[in-house]
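A single protein chain has been removed from this complex, and every other one stays in its place.
For chain A:
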Amino acid sequence: MNTATPRLSARGLVKRFGPTTALAGVDVDLADGESLAVMGPSGSGKSTLLHCLAGILLPDSGTVALDGREVGGLSDRDRSLLRRQHYGFVFQFGQLLSELPAIENVALPAMLLGTPRREATDLAGRWLGSLGLAGMEGRRPGELSGGQAQRVAVARALITRPAVVFADEPTGALDQSTGHDVMRILTETTKAAGASLVVVTHDAQVADWCDRRIEVRDGLVRHTEAAR
């Protein structure tokens, strides 16, 4: 049994929105470099779980810890800083800034952490090249296909070398073949970068790309299994 401190750990998460209980006491552990698929039907609480794990939402009760350090007590500003420094995000679509070319979209998180523009742009160019997007650095999000845009989003999420990458339905706007391509790149690159990965999806085939999957129903983890 692995006794090392989990990279990310949640205990007894409860989150209510008015009369609706989105999370009713969820425990989750994520090991270093592990990928976890969070599955469940619409309204099951899986996106709320991702938002609580990432410090976007504060649970009504329960704790979330990154490398053993509780993050629930942090101020809104500090949680924002935590997300910028230690987490990366891939959303379904729309996270790329439409006026920036691909390379600057990728470089922006690094620049926000103080990396000079030239250095950040060079680094972004290398990331894009490693994800098969060489030659597309100058393209705007509107000039990329859905799969290419998600690969840019993966590069954007990883350029700051985050501890955890959170992906919310990252293939939701893609066809099956492109979706598999994006999941392969997301899981392989995240692992190679030494980051852990949380993927929220309702698609079992997407979840198969992860080391482990949990199923959330009615705000509780109903089922846990290794996916492959």
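One rule holds in what follows: a residue touches a chain if its C-beta (ideal position, glycine included) is under 8 Å from a C-beta of that chain, and two chains touch if they have at least 3 such contacts; residues count from 1.
The definition used in the following text is that contacts and distances are computed from a predicted model.
Within the choices "GDSL-like lipase/acylhydrolase family protein", "Permease", "Peptidoglycan D,D-transpeptidase MrdA" or "Cytochrome c oxidase subunit 2", the name that UniProt assigns to the complex's undisplayed chain is "Permease". Across A:143, A:188 or A:208, the residue that sits in touch with the chain not pictured is A:143.
For the options A:47, A:148 or A:171, the residue in contact with the chain missing from this view is A:47. Touch with the chain that is not drawn comes from one residue among A:7, A:46 or A:83, which is A:83. Although one chain is not displayed, chain A still touches it through residues 47, 51, 54, 56-57, 77, 80-85, 87-89, 91-101, 104, 108-109, 111-112, 116-117, 138-143.
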